[in-house]
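Quick one: structure below, then a few questions.
The other protein chains are all here in position, but one chain of the complex has been omitted.
And then chain A:
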Amino acid sequence: MKPALTSRDWFPKVAAATLPGAGLTLGVIGVLGCVSHGDVTPRDASGQFLMWLAALIWVVLLGTCFLFRSGRQAWLSLVAANIIVWSAYGLTRMLLS
């Protein structure tokens, strides 16, 4: 039986969603931007869509981070997700250049 969720360890969870969460968001935007367009400027519609998407992803991460079993798990999961997404970003840039 999994231990019950509490709001006591909110700080490490929120910190995880704020810092690695922001990194993850940017990584996703980076990958999508490279794959979809290759040259995004803010004046462009796709650049603006990515900006809205970034806000949405970050907000959802901040809102759902309390569902992680512990602060430690939040950090581990989000850092792992960062590594995956940023590797994907590096790979995409390498392939596209």
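The working rule: a residue touches a chain if its C-beta (ideal position, glycine included) is under 8 Å from a C-beta of that chain, and two chains touch if they have at least 3 such contacts; residues count from 1.
One rule holds for everything that comes next: contacts and distances are computed from a predicted model.
S.K.: Using the UniProt record as the reference, specify the protein name of the hidden chain from among "Putative aliphatic sulfonates transport permease protein SsuC", "Acyltransferase", "Fe-S cluster assembly protein SufD" or "PepSY-associated TM helix domain-containing protein".
M.R.: Hidden chain, UniProt protein name: "PepSY-associated TM helix domain-containing protein".
S.K.: Among A:Ala16, A:Leu50 or A:Leu78, single out the residue that touches the unshown chain.
M.R.: Once the missing chain is taken into account, the touching residue is A:Leu50.
S.K.: Contact with the hidden chain only, please: which chain A residues?
M.R.: Interface with the chain not displayed, on the chain A side: 4-7, 10, 26, 29-30, 33-34, 37-43, 45-52, 54-56, 58-60, 62-64, 66-67, 89.
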